[in-house]
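Then we have chain A:
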Amino acid sequence: MELMAKISFVIYALIILGGGLVAVTSQSLVRALVGLISTLLGVAGMYMLLATPFMAFMQILIYVGAVAVIVFFAVMLTRADEGGEEADPAPIRQSLGSLAAVAAVGGVLSWVLLTKPVQGLKVPVEVAVEELGKGLMESYFVAFELISVILLVAMSGAVLLAWERRVKK
Partner candidate 1 sequence: MMDKLFAGVRIRCLEKADYDKTGQKWSVFLAPNTLLKAVARLNDDGWFLEDVCAVDSVEGFLVLYHFDHWQKSGRLSLKVLVPHDDPRVPSISGMYQGALWHERETHDFHGIVFEGHPNLIPLLLPAEADFHPLVKDAKSRLPLKDLMVLGEVVSCEESIQALFPEEAEEAAAEQGGEEAEAEAES
Partner candidate 2 sequence: MKIPIELIRIVVALVAVMAWVGLNALLLVYCERKYAGHIQRRPGPFEVGPHGIIQPLIDGLKLMAKQLLMPDGADAILFWLAPILSMIPVLLLFLCIPYSPLLTGWEVNLGLLLILAFAGLNVLALLLAGWGSNNKWGLLGAARAVSQSVAYEIPLLLAVLAIAFQTGTLNLTEIVNGQGSWPWQWNIIVQPLAFLIYFTSILGETNRAPFDLPEAESELTAGFHTEYSSMGFGLFFMAEYANMVVVCSVATVLFLGGWKGPFFDGWWWFLAKTYVLLFVMIWLRWTYPRVRFDQLLNINWKWLLPLAVANLLGTAFLMKVFA
């Protein structure tokens, strides 16, 4: 079982990385979206490896089924001009900057993980959905509700943007 898990991990990791690469490098927005979807699916596979099928299915249901579709909608609504600022290749400074950003985040994270390893389980244990729900509604109630505040802010932002555009028209 150990070996199978490792093989699966490599496969999922490859799916995630490959999808990410496609998403970043591809010229066509829709192809980039396909890359993003494959990344999301790979992450769902990782959740399965962690024995949290609930998370995995939710990942597929919400991110792949809903969010990706909405992103596609947004892609269809955008219009890329031939002479727009995205048409030229990015300047080298920008690429270096983004590389630095990735390195900084990655560095900090790996430093934390290497120096202060989390007390992990050798074999993941499946958490029942009921327990998960109780956890969200009881012990982590405030954090859970705060997340919905973020969603509220995002939604009002979207409404505001749409409103401005319509007024301009």
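The rule we apply is simple: a contact is a pair of C-beta atoms (placed from the backbone, for glycine too) under 8 Å apart; a residue touches a chain by one contact, two chains touch by 3 or more; residues count from 1.
Candidates were picked such that all candidates are chains of the complex that A comes from, given by their letters.
None of these values were measured; they are calculated from a predicted model.
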- Item | Of 1 or 2, the one touching chain A somewhere in this complex | 2
- Taking the complex as given, what residues does chain A use to touch candidate 2? 1, 3-4, 28, 30-31, 34, 37, 53-54, 57-58, 60-61, 64-66, 68-70, 72-73, 76, 129
